[in-house]
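Removed: one protein chain of the complex. Kept in place: all other protein chains.
After this line comes chain A, so read on.
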Amino acid sequence: MTNATMCSTENGIAFNKACSDAGFWQWHVDTLGWSIVLGIFFLWLFRSVGKKATTGVPGKMQAFIELIVEFVDDNVKSTYHGKSALIAPLALTIFVWVLLMNLMDLVPVDLLPWIAGQIGAAGFGMDPHDVYMKAVPTTDLNLTFALAFGVFVLIIYYSLKMKGIGGFAKELTMQPFNHWAFIPVNFILETVTLLARPLSLALRLFGNLYASELIFILIATIGYFQLPLHFMWAVFHILVLPLQAFIFMMLTIVYLSLASEDH
């Protein structure tokens, strides 16, 4: 459950334990690598289908991709009532990307770290136990917070764009008690509301995935009886993983629609 970490020290690029005192400037190369590979896979897949998309009878692959696109589009249209070229692609990216990253959870928990350990041992002469590999990027707080922060920036942007600075300030200070004496109280309340949104987004996804990964690891430690338990837990996650991706997408849409609607 430790990330493969990379940092630059005075002696050049270092990994893992050597980075323990590098402070902020450490990079989780496994999180970055897996998430970027999955993101590029998503974009490549959808782009290649989109380029060949016919308006006539779609092939099976196109039908599947269009199913996802239409599902996202329906959700966006039913929730977000403004016109925006960004919301729907954003929601699609979040949904598919997070789903793909979540699905890494179903890869047997030891497999990828073991492969990475063998490669590390064979290729770089490292002790396999020193090679870390966390294959589920959504169990990394950095990633979930990055997503949530991106959404947060968009919330601020849409609030300012739709309501103006005055409107946004008024929303922060004149609700829920519409009286000048309550401005500080309102401001504290509204700021908490505003900040709780990205925070809850990030922590929800992280918490769910981290916990499920942790339980996979726990199950993996109990010996021969782990197989049925693994199976059950994995079946359960067929439900949980898309659900978490969907929740992340849906809440993003809801927050952005709240941000761009006048009260």
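We take it that a contact is a pair of C-beta atoms (placed from the backbone, for glycine too) under 8 Å apart; a residue touches a chain by one contact, two chains touch by 3 or more; residues count from 1.
In the analysis below, contacts and distances are computed from a predicted model.
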item: Name under which UniProt lists the unshown chain, selected from "Nitrite/sulfite reductase", "Probable septum site-determining protein MinC", "ATP synthase subunit b" or "Isoquinoline 1-oxidoreductase, alpha subunit"; value: "ATP synthase subunit b"
item: Per the touch definition above, residue among A:V49, A:L172 or A:L201 touching the missing chain; value: A:V49
item: Identified contact with the non-displayed chain, of A:V109, A:M133 or A:L147; value: A:L147
item: Contacts of chain A with the absent chain, listed as residue ranges; value: 3, 5, 23-28, 31-32, 35-36, 39, 42-43, 46-47, 49-51, 53-56, 58, 62, 65-66, 69-70, 73, 85-86, 88-90, 92-93, 97, 140-143, 145-147, 149-150
